[in-house]
Structures are given as C-alpha cells and as structure tokens.
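Below are the structure tokens for one structure; questions will follow.
Yeah, one chain of the complex is gone here, protein chain that is, but the others are all in their spots.
Right after this comes chain A.
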C-alpha cells in the first residue's frame, strides 16, 4: 500500500508538472495555486479511498467528489454550505463560468489576465486530468497511458500559439511524465522482493543497480535522439529553437519572435528583410484609390530604454462593424472612402494582416481576426496571414497643414498622451529637441521642425548597412552619425516627437510597389518600410515619413509632410503624390555580416537564408585546396620525421675512439661519452625509422621481438632475395641491439644507406597500392595518431570513472541510506 500511496502522490505531482505549458497562456500564476489545491484534494481523496480499500469505481467516485468540493471552495458561488459543500446554485454558477469562458476565450488574446471563467476552465481541466492520471496509474497500472491526458494539457498552448510553442514547459511536463514512469517501474521491480545486482557482487541500497545501467543509457540515447532528430529535419526547427533562444517569453508583451502579434520584433524583421538580396513577392493589393498611402500592418508604440516595442494588441472581431473615423473629421480634413482587396502570398507568414488606414469594413475574414481600433491593425492569436485573400473598405484622411496647425495640444490628463509620450530620458536627445522646437507654438510646427531636421541638408544619408536597433544609444548614434535606414529614421523621429511631449509611434508596412496600371500593386520585401505617426488632438494619428524619399522605392509624400530634400519650387499636390520610382541604392547591399539571422522568425518571408549572387567557384576551389592540404598532413608529417632522423644520422658518429690498455695488457676500445650517446641516438633513430617503414609497407611489427629476432625474421620472410637489404637489416638490428643493451654502442657504421636499401627492398616487394599509401597516407603516422587518440580517450574514461566514483560518495541515496562516505 505504501507503494500505491507513493505512486498516487507522484501521479498528482506529474499532473501538476504537465500543466506547466499553461504558464504560457496566463499572465500570472494564480492558476497554478488553484490547480495545486485541486490536485492535492483529488490525490488526498484517492489516497483515503485506497486506505479504505475501496474498489476502483469507489476511488473514482472519491476523486470526483474531492474535485467538486475543491472547485466549490476555490470558485465560490456564494450559496454553499460551510464554504465547500455545493448546492444546485453552485452548479449553476459553474455553468455560468463555463459559458463565460467560451466568450472570454474568443475575446482575450494571450496572455490572458486572471479571469475567473478561464481560471475555472483551466483548473477544472487539470483536476479532471489528475483524476484520469490517477486512475490509469494506480488503478489500472498503465502509467504509460497517462501520457495522453497530460498531452491534452500541452495541446492547449499548441492550439493558441499557431507557429511556435515554448519548449521549456513541455520539458517540465515531460520530466513529470518520466518521473511517473520511473516510479512505476521501480515499484514493479520492488515487487520481486529482491534487487537484482547483475554482477553478483554486493550492491548497496544507495547504489544504482548495474543491471539498470543499460536501461538508463538507452533512455538517455532515446531522449537525445528524440530531441536532436527533429532539430536536424529542416522545417521543424522554428518552434523549439526559438523557444530555447528567447527563453520562452515569460514576460508579458516582451517582443520575442513567437507567433502572437505582441511577440514580433518588427524592427528585426524589417531590417532582415531589407537586407535580403533576393526579391520575394509578399503582397498583391488592388485599390480604387489613385495614389494610396502606405499599406500598414503593425505598430510599435511602447518606448522602453531598449527601444520601441510592440505592445500586445487587443480588439474586437474584424468582421463586425468597425469604428467610423469620419466622425472625427473636421475642417481641413478630407476623408474619402475607398475599397481594396489584398492577396497575401505564401511567403508572408505573420499574425497580422496588412490594411490601409483606416478600415471600416472587412470581408472574407473569420472571427479569429481582430481589429485594434487604437493601433488600426488587424491581428489574430490563432491564424496567420499566409495565403490569405480578403477585401476591405477604408477611409483615407488627408490633412491640410493649416488644419493640423490649428489642432489643439492634448490636455495633460489625456490617456493617449499619457501612454504615447512616455520617453526614456536621454540628455542629448532632449537638448536637440529643445533646440528644434524652440519658438514653435503649436504641435504641427514642432513636428515639422523635427521632421525637417532629418534632411540631406543636415547631413542625413540613407544606408542599410548600419546596425539596427532603436534603443536610446542607437538613436543617439544615429543622430550623431546621421547614417541609417527607415527604421532608424522612423524611430528617431518618433522618439524626438515624444520628447517634445507629443504622442508618436512607429508604424510598419509597405511602400507602394510596382503599379501595373489598374490600381494593383505588387509589394515585395524591398517595399517593407517603417514610418512615424503623430497624434494630433481632435484629428487622430497622422503619418510622417522622415526617410529620404529618393532612397525608398515607392515612397509617398503628403502635403503636411513634404519631401524635405525636394527642390523648393516643386509644390506637392494637395493630397498625396508618389515619388516616382526612387530606387534604393543600398537596398541589396552585399554585406553578409549584417544579415540578421533572427529576421525570418517574426516574418517568415521567402524560403530561408539569403542567397548570395557572388561566384561560387572560389569556395569550391578553396574547399578542394583545404581538403588536399588536410590529406597531405600525414605525408608531410612522415617526411618531416624522416628528415629529422636522417639529419641526426648523417652527423658522423664516434669520431674519438681510443684504445687504452686493459688490466691484462689487452686493449679495450673506449668510446668517448658524448659520441657514445650520439651513436646510441643514431641507432635508435635508424631503428625507429625502420619500424615506421615496416608499418608503412604493411610488414608485421612485433613488440615482443628483440631487434635481433626482428632482423632475422625479416631476413627469412621478407628480404631473402636482396643481399644488400639483408646486410642492411642485420646491421640495423645489431646497431640497435648494441645501442640498447651493450656497454658501448656500435660505431663507425653508416646506418642510413642500410636503411635505404631495406626501404628499397620493401618497396620493390610491395604492390602498387601499398606503395602509394606509404607515400601519401603513411600508415605509421595514422597509427601513431590513432594510438595517441586511444590513449587520450582511455585517460578521459579513466578520469571520468574516478570522478564518478568520487561523486558517488555524495550520492543522495547513499546519504539517505545512512552510510558514512567511504
């Protein structure tokens, strides 16, 4: 029974761990506390019922009762007895919560705040899973099946996040599942009554059974394969890599590159797309507006010290009635209603839809697409834009400078003002702004002063090859270097306008692409653009594009924000005019270092990495050369070795020999020490060279043989016909033998010619393949490397074993078993 109680506890804990993925859905952790309470009550009820030896159906009943009581206590309807005994009214309350949760699910984007209905749904689900897992694990003893209900929990965030799901919660859940399996199997093994020890030696209680080692290794290999294999398969890497990369976005609204509209770093996506050398068609838009302003899809309106960020949007379904901007129309504001239809290509995948500002009616869009009236963007938490076709009506507002000039400044307590002018303080920027807006009385003049500041006259130039980023430092850099592209222009202007106390934000979208004449524009990644929008009291958001028009393909200028770089005499038409085909000279700049790897994550455009148009053959040639060089290393090593040995041997050895009278009048040859050492070294060198040569020519080398035996064997088996070689090998053997074992080494003999003759004889005897290999890939060098590698790995294994042995002293199981460390 102890084992059962233990197993039930593990089942409950595993259920809670498996619920970890829900953390990606809720903003706060309230759900976890409530789920823990409910699961604990369920587990307690199960344990009590088992203590009473209830049959399986009794256990299920007990658990369901526990679940109901706990839910009643956690989500009180106000009519319970003693706060936890439910009444019919309580169930009605639960029903209300459930139906409310259905509508809330639709209206809230992730991550959702603590809403009672959604919390109830989550806790109910986790509690039900706890019941099922307990029944499967303890009642039916099929813990493997318990993985299915656990997986059901994981499927919730999968359904919400279309593109990528954070991986860490899944790992946590998987750990819980593995824990469950392990506990069950340990329990199963314990039923044998005795532990198997495998080797037959005495295995302590704290020690892992050697028999289990194979299982552990298999499990590790299995898990590693299961994780590594999908990573290797192209196309499946996005989610996991992202999640690992950005820490699975626990912060709310932090711009990651996940699938939710609030999690896209539009800036990174933009710079990445603009830097692609390949042109990809993204959107085709048809409109009856003669010269439309930019198609837009995103807004970054949260300004942090690290730069502009995308807030999590919120809104109403886009297929219902949208707010009508004509209500805001005033004097000097012209508003005209147009129609447009958009065809998004398969290369553009994002949870946002490009529309013209401001849409009033959409068609062909499901209820999953929501419209954020404040930001004027269409987004979805469930779908993405890939391959979408839709049409919409929109109202285009144009403003006269006079009307803007007349617009009143917003009162200080205006919520828009409060939210959109939050600006981190950067002293340099503030100084610049103060200088620019000095003497300007109304908002429009201030904005124009700032807008005009970003002109070529002031030294600003367009270049894609700058570091992207919109943090305070980046803006300061841009203001100093005055080199940048649209995102820096847009962000810098928005920053400056905000610093002047006027609400501003950065909008993302497309410039007007190539017009086929009938109002149809084909927009590519080269048309991606960012600009500034400034809020005027009583009028709304007014776009300003500070980027030099000449540098941006399809740029459009308006009456209230004329091209600052254009000659003075060209008066922009009222309304808007398209700057004809200004080609961005640096759009396709070859600068591979700048290619941002993260670019594709938010906006999955095109088919992956950028392709360079530069010739490929130098790479092939370089690779082939490198390969050849690599292959030549063994041969070079061998020849260097031989040369060094020969250099030693060619120095005349034993020049000083003297005969001194021995004890009984005989003469003994005395070799002077240094020369003896040299003669020894020469003999050893020659012998080493001989052995290497033997290895090269595939002649057996026996470590148990003495030099004499080796020489005799070679004479007998290999070199029998060649008299010079026989003499040579005998000489080498004798020299090595004397060098090793005798008082005085052999001197006065030329070892090198002997070596050469032996080598020649061996080469003559070998076949062509052996000769070729000996010259190109000498087996002796390879053998030496292999030996070194083996030795090193052996040492590594030994060290690992020792460390492991040492660590085992502190094995918790051993400490628990109460045995002192040996």
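Heads up, the rule we're going with is that a residue touches a chain if its C-beta (ideal position, glycine included) is under 8 Å from a C-beta of that chain, and two chains touch if they have at least 3 such contacts; residues count from 1.
Throughout what follows, contacts and distances are computed from a predicted model.
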{"item": "Name of the absent chain as recorded in UniProt (options \"Inhibitor of KinA\", \"Cytochrome d ubiquinol oxidase subunit II\", \"Sulfate/thiosulfate import ATP-binding protein CysA\" or \"MoxR-like ATPase\")", "value": "\"MoxR-like ATPase\""}
{"item": "Candidates A:225, A:279, A:402 or A:742 - the one touching the absent chain", "value": "A:742"}
{"item": "Contact partner of the left-out chain, one of A:641, A:758 or A:774", "value": "A:641"}
{"item": "Of A:680, A:759 or A:814, the one touching the omitted chain in the full complex", "value": "A:680"}
{"item": "On chain A, residues whose C-beta touches the chain left out of the figure", "value": "641, 644-645, 648, 662-664, 666, 677, 680-681, 684-685, 688, 703-706, 708-709, 737-743, 784, 787-788, 791"}
